[in-house]
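Shown here: the complex without one of its protein chains, the others still in place.
After this line comes chain A, so read on.
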Amino acid sequence: MRLYLAVAAGGFRRYATYGTATAAGVFTNTVFGFIVAYTYIALWDERPGLGGYDQAQALTFVWVSQSLLAAGALIGGGFQETFQERVRTGDIAVDLYRPADLQMWWLAADLGRAAFQLVGRGVVPLVAGALAFQLALPADPVRWLLFLVSVVLGLVVSFALRYLLGLAAFWLMDGAGINLMAQVVTIFFSGVLLPLTVFPGGFGELVRVLPWAAMLQVPMDVLLGKHSGAGSAAGALGFQAGWACVLLGAGRLLQSAATRKVVVQGG
């Protein structure tokens, strides 16, 4: 455990050194927040209550999303590119020799990165949004706590999916294509483009049970009080935890297949 904490701290520190890049990212998230906020105002003016949100809740969705994008690696970034590069160059052999679990090691590093980006890139856009627009942020500390738990579970689901991408490099060699495809799917099915509650009909029901919903839609709904009541909150967090277990499990299976492949190739 101490080891993984140290790895996570390393991930945090590594991203903390990119001061200018972080400031630039904050600027970008804020600019996008404003643009998307205006489009949502137009949309919710036309259709009040769309997707079960009033306008203040829709705007909260916009700004909290902007704060979570970098942490959840929802629009790209994250560890998988580094991982794939290490597979390509063979450096992954070093990772395999370590007296640590490969998946846990990278999970710790990615959570460290996410923790930094949650603070470094999350706070300022949300404050900017709260100053410029009427948001529906809850006053209840319990709900904030549940939101935080939900965010962490969302980060684990995001990691678990990207770990599968990382491992794909053992077979594909070049990960650029598959990363891009995964990015497309994540942006659309997590709720970055539009809250998943706005997606119509059976298609909407489908996208709300896919793992990507666990990354953004569920934490947002927890924050907005869509899961008030202990049972409903437990259901939401359980949905996320379920996907986290399934995907981490799939990662372990694929990992053992991948590492066998390394031995066959001789590293």
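Here is the rule we go by: a residue touches a chain if its C-beta (ideal position, glycine included) is under 8 Å from a C-beta of that chain, and two chains touch if they have at least 3 such contacts; residues count from 1.
Quick note on the criterion: contacts and distances are computed from a predicted model.
Between the listed names "Ketosynthase family 3 (KS3) domain-containing protein", "FeMo cofactor biosynthesis protein NifB", "DNA-binding PadR family transcriptional regulator" or "Transporter", the UniProt record for the complex's undisplayed chain reads "Transporter". Remark: the omitted chain is touched by one listed residue; of A:Ala6, A:Leu145 or A:Ala176 this is A:Ala176. Taking the complete complex into account, A:Val36 is the one of A:Val36, A:Ile92 or A:Ala108 that touches the chain left out. The missing chain lies against chain A, touching residues 18, 20-21, 23-25, 27-28, 31-32, 34-36, 38-39, 41-43, 46-47, 50, 172-174, 176-178, 180-181, 183-184, 187-188, 193-194, 198-200.
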